[in-house]
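Just dropping this structure here.
Every protein chain of the complex appears in place save one, which is left out.
Order as written gives the chain letters A, B and C; numbering starts at 1 within each chain.
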Amino acid sequence: MRIGVFVCHCGSNIAGTVDCPAVAAAAQRLPDVAFAQDTPYACSEPGQRGIIQAVEEFGLDGVVVASCSPRMHEATFRRTMERAGLNRYMFEMSNIREHVSWVSKNKELNTKKAIDLVRIAVEKLRYNRPLTSKSFAVNKRVLVIGAGVAGIQAALDCADGGLDTVVVERSQSLGGKMAKLDKTFPTIDCSVCVLGPKMVDLTQHKNIKLYAMSEIEEVRGYVGNFEVVIRRKAAYVDWNICNGCGLCSAKCPSRKSHDAFNEGVGHTTAISIPSPQAIPKKARIDPSTCLQFTKGRCRHCEKVCPVKAINFDMQDELFTEKVGALIVATGFDLLNVSQFGEYGGGRYPDVVTSLQYERMLSASGPTGGHLKCPSDGREPKSVVFISCVGSRDRSRGRPYCSGFCCMYTAKQAILTKSHLPQCETHVFYMDIRSPGKGYDEFVRRAQEEFRTNYVRGRVSAVRPKNGRLSVRGVDTLLGEQVELEADLVVLAVGAGASDGAKELAEKLRISYDAYGFYMESHPKLKPVETNTAGVFLAGACQGPKDIPSSVSMGSAAAGKVMALFSKERMESDPQVAIVNPIRCVGCLKCLRTCPFGAIQEIVGRNGEPRAQVIESICQGCGICSVTCTPRAIELLHFTDNQLLAEVNALCRTWIEPSSE
Amino acid sequence: MQDFYDAPAHRLMRLVQLGRRAEALASSSLWLCAGCGQCSARCPNELDVAGVLETLRQMARRAGILPQPNVEAFARCFLNSVRAHGRVFELGFLLRYKLASGRLFEDLDLGPKLLKLGKLSLKPHSCRGQAEVEAIFQRFSNEGAHERN
Amino acid sequence: MSEIELAYYPGCSQVGTSVEYDMSTRACCKALGIRLFETPDWTCCGATPAHVVDHALAAALAGRNLAQAESVGARQLVTPCPSCLLALRSARSRCQNEAFKRRVERLLGRPMPMEVESRSVLQVLVEELGIERIVSSATRRLEGLAIAPYYGCLLTRPPGLMAFEDPENPTSMDRLFSALGARVAPFSLKTECCGAALAVPKQEAVLELSGRILEEAEATGAEVLVVACPLCQMNLDLRREQIERRLLRRFSIPVLYFTQLLGLALGLDAERLGLGLHNVSALPTLTRLRQAWATEK
Partner (left out) sequence: MSNLDRAELRIIGFLCNWCSYGGADTAGVSRFNQPTDLRIIRVPCTGRVAPLFVVKALMSGADGVLVSGCHPRDCHYSEGNFYARRRFEMLKRFLPTLGIEPERFEYIWVSASEGGRWQSSVVSFTERIHGLGPSPRVKLAMYDERLVASAL
C-alpha cells in the first residue's frame, strides 16, 4: 500500500502549538507511507489540489489528513479522494486541532501526541478497503412537528415546493406562541393579523395534511424512509362534523377549566374553542372538568350541538405516516414562574408573566383588551416590568440570555402607554440586548417617546403593600435602593425548552443540550441539520429565537428537505455490518440486540438458521459485532482488525522503546 | 441595611474585582451588614456576597481599619465574655461594651424591663466547659502571635 | 410509637433573655414525645461576633459543642436558635475543606465531629413528627386567631447550607398553625431581616427594619406575630418602645415564639410556656382564646 500523509497547519491554529513539519517527518518513517508533507491549509483549494497531485505523482492509494475534527471536514476530503480517482473510504483523518493544538499549549507534548494520532490513522488505513454505497428510493413526503410560526413557514414552503406535507400539532389550535401575542416588535404589527392568513393557508393547502391535538408516539426508520406513529388525542367532539359555532361552550355549566390559550388568565368552559381566530376552529372537551366525565351527568353540549358532533366515547387514535424527512419545530415554553418566590410569581394575582400580559393586552383576550388588575379588575396606575427573570441567572442554572425579552418588554411598555396614557411604566433591566434591524431604536422610543422609566438594576423583592405591590430593587447607576409602587408587575420569564422536548428528542434520536434545546449539527455551518440524517430543526426548539429568526429557520429547513428530495434515490452509507456465513452459528443474538431490526434470519445451505444484515436498514452502530460470540459479524470501516490496529499502534510505541 | 451603607454591595464587589483593597476595607458597609444573606441568595452570578463581606470584615479588622468601631467593640466584648465564662454573660458584656463604646446612655430602658421579667441575671452562668473555651482562645491568640513573628 | 431522642443545644439566649423559648420548647417536645437531652457542658457557639474575627475560631467554638454532643453518642443535635444553627452548620460545612479542618482541630484540641447533624426545633417538628401527628396531639384549637408568621433570615438562608424549605417563601409555620385552626395572615416580610445583632452597635438601623416588620404585620390584621428566633423576638418585643419613638407611632401586636403558641394548642399551662415573660404582653389576646375554650366546655 502507498499512503500519503498531509499535516495541516490551519494557519497558526495548529502550527502555533504543534511542530507540523516534525509530524510530517515522523509520518514519513511509518510503514507504507510513501509521501508525507505539511501544508498551510489542507482544506483550501490549493491544499486539496496538492493532495490530488501527490496521489497522481506518487501513485498513492490511501490518504491521511491530520487537521481538524472529521466532524468538520471528513466529507470535504472524501470528495477530494473521489476527485483524485480513489475510493473515498481509503481516507483517514487525525484530529490534531480540536483534540491537540487547541487544548494544550505545550508544543513538545502536542507534537508527540499529533505523531501518535497520525500513526493510528495510518495503521487503521492499512486495513481499510474500498467501500461502495448502494442506493435506495426516497419517500418524498415530509412531516413537520409543531405548528408555531416556524413550523407553519416550513410546512408552507415544503408544500409550495410540491412536497406532500404532514403537520402534527400538540395543541388544539395552530399558531404556537405567536398566536398568543398581541402585537409584534419593532413594528407593532398585530400578531394574529400577520399570522392568521398563514394559518388559513396551511389548513387549505392541497399538499398539507394536518393532525391537531396530536403527538408523536414513535419514530422508526431512517432518512428517506421514516415511519412515524402519531397519537391523536380524543377531543370528544367529532371534528369532521363540528362547525365551530360555539353554542356548546356558551351552554357549558362547568367554567373552571384552565384556559391554556389565555395562559391561565381567567378560566374557560369544559368544552371550548381556544379563541375566535383558532384554526382549526373546533371544540374539545376537557375531561378533568367536564361534569359528564367527573360527575356522570350533564350532556348539555350534546343537547345543544346543532350538528350532533359530541361523542363522549371517543378514544385516542393512532395513525402511521411514511415520510422521507422530518422538521422539528416544537418551540419553547416559559420557565415555571412559581420558582421565582422573591417576585411573588404564582403567589400574587397581580404579578403576571409576560405571556399572560400579552393576553391581557389582546383584544381577543379574556379582558377584551382592557388592561385590568387580575385581583380586583381596577385599572393599573403603575406597571413595573422585571427583565431577566430566570435568564442569565447562574443561581437558577440558566446562564443563557433568552434573547427576545428586552424587546418584548419595550413593546409591552409602549402598548401599556397606548392603552392607558396616564399609567406609569418602569423597567428593571441588567443590560439591554437589542441587536436587530430597528431594535435599539425601538427601545429608545419606549424610553423617550413613551416615557418609560428604565432602571438599571435587579429587583430584590415584590410584596403586597396597602392593596398594591411594592417593588424593591437597586438602581445601580444611582447606587441607591429604590422602592416603587405598582399595581401590576410583569415578569419577563426566561425561555426554556418546550415541555416534553427531551422525550421527543429520544424518539427522534437527536441530541439536546443541558436545557433541553436541540443540538444543531454544527453551530455555524449546519444550523438546521441534526446529527440524525433527515431530521431538521426550525425555530426556538434549537434555542430562544424571535419571530424573524424562527421564520428564516423554517424556510431554511424546508430548503434543506427540498435539496434532500431533489434526487430520486439516495446513497446509503456503506459502513454497515456484514455477516460471515462460515463463522455464523445461527444463535441470532445479533437479531435480538439490533435496535433497528436490520438483521433477519435466513436459512443456510444445509437448512440451518443464519443471520443476515439488511444493508438498507443497518445504521452502522456495531452493537451486533460486539455481541457476536464467534465474531462472525464485522462492521465495515470499523472492523475489529482496524480498531485493534489503532490500539496496537499506540501500545507498540509505548512498549518498544523500553524493551530495547 | 443598604440605606445605611456608604457603598452599596455591588460597588464593594467591583472594588474586590479591581483589587482596590484599601477602598474596600475602609468601607463602613462591611460593618453594617447584618448577615441576613439575601444578597447571596439573589445574586444571578452565584456570588456569595455576604460571605465576601464577612471575609472583608475580617481582613479589615486584622488591618486595624475600623470605620465603625462600635461594631467591632461589640464583637470583642461579646467574645471576651464568652472567653471568661464559656457562655455569654449578657449584663457583664453589655456593661463592658458601654464602657468601650462610650454609649453609656443607650438602651438604659431595656435593663429594668428585663429585670422585671426576671430575664437578666446579675451573675454569669457558671459552666464547666469554660476552661476548654479559654484554651481555644488561647491557641487562637498564639496562632496570631506566630503569624506576627 | 418509639420516642424520638435528640441532643439539645439551647444556646446562651435561652438561659437569659429568651428563657421562655427554652421553657416552651422543652414543654412542647415533652408533650409530643420527643426526648431532649441537654448537650453536656455546652458553651457559646461563637455567634455573629466570632465570624467578625475569624472563621476558624468560629468553627472551633461551634465545633466544641458538636464534639460534646458526639461524646454522649448523639448524631442529631437540635437547637431552637437559628443563629446558633447557622454557626453549627457552617462550622461543619467549612470543615469539608481539609486544610481548614486541620486548623480548626488545632484550635479545638480534639477531632472535629463530622457526623453530627444539626437542625432547628421547627425543622425537627415539621419534618420528623409531621404536622398531622402534631395536630392529632393537640387538645385545643387556635380557632380564629389571626397570626403573622415571621421566619427571619437564617432559618432558610443560605439555602444550600440550611436545606430547609423554599428560601423565598417558607410555609412550615403557616401550615402548622392553619392546621391548628389559626388564620394565617398573608405576611409578605416572612424572611426579611430584623437587623439582628446590630441592635446594640447600630440601633437606628435595627429600629427601622424591625419597625417595618411590625407595621406590615399589623397591616395584615394579625393579632400575634409568631417568631422562631430569639434575636428577632428581642428586637420586635423588648425594643418596642424604642421603635415607637423612632417611627412616631404605636404598635400593640405581641410577639410570641411559635413553641409558645403550639404549647397552648397542646393544652400546656401558660406558666410552663413563659407566656407572662414578654415586654408587650400577649395575655389580652390570649384571654379571648381562653374564653372561647371555656364556652366550648
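One rule holds in what follows: a residue touches a chain if its C-beta (ideal position, glycine included) is under 8 Å from a C-beta of that chain, and two chains touch if they have at least 3 such contacts.
Not measured: the values here are computed from a predicted model.
Visitor: Quick one: which shown chains sit in contact with the chain that's not drawn?
Guide: In the entire complex, chains touched by the missing one are A.
Visitor: If I consider the whole complex, including the chain that's not displayed, which of A:D160, A:E379, A:D546 or A:D640 touches that chain?
Guide: A:D640
Visitor: Where the complex has a chain not shown, which of A:V5, A:L60, A:I120 or A:L156 is the residue touching it?
Guide: A:I120
Visitor: Which of A:Q28, A:S44 or A:N106 sits in contact with the chain that's absent?
Guide: Per the contact definition at the top, the residue touching the missing chain is A:N106.
Visitor: Per the definition of touch given earlier, which of A:S44, A:S69 or A:T294 contacts the omitted chain?
Guide: A:S69
Visitor: Considering the whole complex rather than only what is displayed, give the residues of chain A touching the chain that is not shown.
Guide: 69-72, 95, 97-100, 102-106, 109-110, 112-113, 116-117, 120, 505-506, 509, 511-514, 519, 531-532, 575, 593, 595-596, 619-623, 625-627, 635, 638, 640, 643-644, 646-648, 650-652, 654-655, 658
To be clear about the criterion, only the chains that are shown with their structure count from here on.
Visitor: Suppose each chain is reduced to the average of its Cα coordinates; what separation in Å results between chain B and chain C?
Guide: Centres of chain B and chain C (C-alpha means) sit 21 Å apart.
Visitor: Based only on mean CA positions, could you tell me how far chain A sits from chain B in angstrom?
Guide: A distance of 53 Å separates the two centres.
Visitor: Residues touching two or more other chains, restricted to chain C: which are they?
Guide: Residues 167-168, 192 of chain C touch two or more partner chains.
Visitor: Give me the residues of chain B that touch two or more other chains.
Guide: 3, 38, 41
Visitor: State the interface residues of chain C toward chain B in the complex, per the touch definition above.
Guide: The touching residues are 12, 15-19, 41-44, 46-57, 60-61, 64, 68, 106-109, 153-154, 157-159, 167-168, 191-193, 195-198, 200-205, 208-209, 238-239, 241-242, 277-279.
Visitor: Using the touch rule from the top, collect the residues of chain A that touch chain C in their complex.
Guide: My answer: residues 340-342, 344, 347, 461, 463-466.
Visitor: Could you list, by residue number, the parts of chain B that touch chain A in their complex?
Guide: 2-3, 7-8, 10-11, 38, 41-46
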